[in-house]
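I have placed the structure first, in the form of structure tokens, so that the comments after it can refer back to it.
Just one protein chain is left out here, and the rest sit where they should.
On to subunit A.
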């Protein structure tokens, strides 16, 4: 087998793994959009907020310490503990659920029935507000995120080596894959499987699908829209946390993390705004597409194609299949 082909395979594999992350972010958008018709501009910031909260809690940082010290004239910064990752993640999940509840009660409960553009504007407001809160709470410096599953297993060591060896035996050439990417892929797959199981087989999952389909009908069978919206924002918050962890572990937790939302846009255009499988497949296509394009065509046009490739692909899709890959095209009865 030619070296080039093997290299292309490796690029594809890496692209798939980047795609998993895109899919994860897009998933957060789809969940909220389906259930409430809100295009949540704040999804990226939620990932940032979640990742910062996780780091803060794990490292025992005192929230709002700048503010507290300025007001009270004290000098507190740390609680002096270092929490186990699992515990920190659990606390962060609680915070994200609290955030979901607050967002629904304070903002969107009062905007029921408003035009989509107004809802969208509200999420822009939410995005900047949340970014400010994150800054005030945890400070703006770049933080390292290290998640340890057990005390001696911080990010699975050895998986990459195993793959490297296996592939070497198969092809006479080792594949280099980032350990983090492997973890991300596994986590994302588990998450998606869990989400699908939740929405298909549980009472609340069925209620979620019902609300996504028809509000009036959902009310008539005894579903509280408000509860479902809090639930959906919570799930989206959890997805944001996972995305934030993966992205943050790769390039540090910093404010640019909120820009991953921009990566999700072309994925949504490709996959459709209301389709969960669409978000996943769309994410993978964009991930692989942009890596392969850079690999094959990049050198001819001077590189840096990853910046625009996804958007061009999405635009082409918009022209030929505006409802996306799996988007439901319902023809209105007139």
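By definition in this document, a contact is a pair of C-beta atoms (placed from the backbone, for glycine too) under 8 Å apart; a residue touches a chain by one contact, two chains touch by 3 or more; residues count from 1.
Basically, contacts and distances are computed from a predicted model.
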| item | value |
| --- | --- |
| Name under which UniProt lists the unshown chain, selected from "Electron transfer flavoprotein subunit beta", "MoxR-like ATPase", "ABC transporter ATP-binding protein" or "Pyruvate dehydrogenase E1 component subunit alpha" | "ABC transporter ATP-binding protein" |
| Residue among A:12, A:69, A:114 or A:204 that touches the chain left out of view | A:204 |
| Which of A:223, A:260, A:280 or A:310 contacts the chain that the document leaves out | A:223 |
| For subunit A, residues in touch with the removed chain | 201-204, 206-207, 209-210, 213-214, 216-225, 328, 330 |
